[in-house]
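Left out: one protein chain. Kept in place: all the others.
== chain A ==
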Amino acid sequence: MEKATVVVIGGGATGVGILRDLSMRGVNTLLVEKCDLVNGASSRYHGLLHSGGRYAVKDQEAAKECIIENQILRKIGKSCVETTGGMFVRLNIDDPAYEEAWVKGCAESGIEATPITREEAFRLEPLLSKNVESAYLVPDAAIDGFRMSWQNVESAKRYGGRSLTYREVIGIEQANGELKGVKVRNTITGEEELIECEIAINAAGGWAGKVAALAGLEVGVQPDKGTLLAFNQRLTSHVVNRLHKSSDGDIFVPHGSITILGTSSMSIPDPEDTSTSREEVENLLSIGEKTFEHLRDCRMLRAFAGSRPLYIPPGGVKGRGASRGFAIVDHEEDGLKGLFTIVGGKFTTYRLMAEKMADKVCAKLGNTERCRTAEEPLVPEVSEEAKKAARKYFPAYGTNLAATRLGPERFERVVKRLEAEPEKRELVCECENVTLAEFEEIAQEDSCYQINDIRRRTRVGMGTCQGNFCALRSAGLFAQYGKQKRAAETLTRMKEFLQGRWKGIRPVLVGRTLRETEMTRALYELSFHVNGGKTE
């Protein structure tokens, strides 16, 4: 039976941040997550490390938090952040009065916003519409939500922190107004288990209301769905924001070889609802093409959606009007000692949220260690020397990608494999430069139950081909190297993987995306006959 001082419920950015913070302060902490890590809002967003410019007019407090955390995350999570810089552009259809308020807001929030000429803007971003009237540079950046979260867990591990995935919380055990433990079900095997603990932190994001309800409590959380589009090319080199009152589809974020456009804002009843529709896609496109006029000629890779867990205090506003701030609720006030809920906030401020939460918990536990998460890097970096030595085994630009994905220990093991077994230099995924050695390393981890778990860690299947070539390879290699019994069901794992890609492709099924889909089907349905049919 598992036991811990603190159980953190939810493996999103907030949860993993708390796990790291408490573990660094020496608290015995265990995180439980009902799916794989970062499957909710923390990976279903822009991947934007806010400068705070977005909030400079409406919410100065959020803006100030953003600019401070922005600087911290650049420092502690170097390999997760792509320092693209950001640009705010006002189009001729946008209100000049907003620009004035924004310039003032940035100055007051401590965000450096440097005005540049139109010519300079077009030089930096040649695809921009000529309807741009004015432009400013801000310290926005792109951040990889998956990687950031795993690195938090890795970091926590070094201090004794633990995490269990595919464990859904099904009960909050209590006696005499005090928390006794958390009951979880293994969603793969169906086994149920009680984890004894003194304190539980409900960091379930959009699901926080459901977790609180297990204890008979109420938390006002409103899932607010945002839809995003991923384009199969780098449309911009900066994060590009429309300089107007924050609205749908007005931010472009470049990531590696792709660009993400978003987002919308729509209140939904169920946080599980990550569906996207053609209507939402069309809406985003028609707004986006005001800033980049040739948008529709670019191939869309996929659409995806996530739900922001907006905290709604009794009588508060919903939707885009709701605060992006966060709230911590100590349920001792509701009569249950030992249960906390943390909800709201945004990815950029996850570390700060974790710090505030950990402060409260430590105060309860009588732990006086101070927070060190802002000072210590998440993971040690792979040394330039090690990268240089590894370069002869990796394809072209693959060394850096693998080094940042893997971290120093795994990187070292992978390089050893590449050195000793040349056939493992083969690329499983050409789009994202994933070698067979890297795939093997990750497939052997206990937490990989399906190919999608490997995908999130290696990026296999997330590039241009969206699984056309790597679905077969992944199924073959997972069966060979995977530790889970399920890995042997190759046809099922292969179809599951392609279906996962299909979910995001379906709403953007136009243009060149259609051609890619016809190719996927021709390969798997026709040449490999994976769909079978009724024989009776």
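The working rule: a residue touches a chain if its C-beta (ideal position, glycine included) is under 8 Å from a C-beta of that chain, and two chains touch if they have at least 3 such contacts; residues count from 1.
Keep in mind that, in the parts below, contacts and distances are computed from a predicted model.
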*Mind telling me which option in "Putative anaerobic glycerol-3-phosphate dehydrogenase subunit B", "Cytochrome c oxidase subunit 3", "Acetolactate synthase small subunit" or "Permease IIC component" is what UniProt lists for the chain we can't see?*
"Putative anaerobic glycerol-3-phosphate dehydrogenase subunit B"
_If I consider the whole complex, including the chain that's not displayed, which of A:126, A:190, A:269 or A:533 touches that chain?_
A:533
*Hidden-chain contact residue, picked from the options A:290, A:413, A:486 or A:521*: A:521
*Sort through A:75, A:104, A:278 or A:372 and give me the one touching the missing partner chain.*
A:278
*Out of A:96, A:216, A:313 or A:511, point to the residue that touches the absent chain in the complete complex.*
A:511
*Could you please point out the chain A residues that touch the chain left off the display?*
277-279, 282, 296-297, 422-423, 426-427, 469, 472-473, 475-477, 479-480, 488, 490-491, 494-495, 498-499, 502, 506, 509-511, 514-515, 517-535
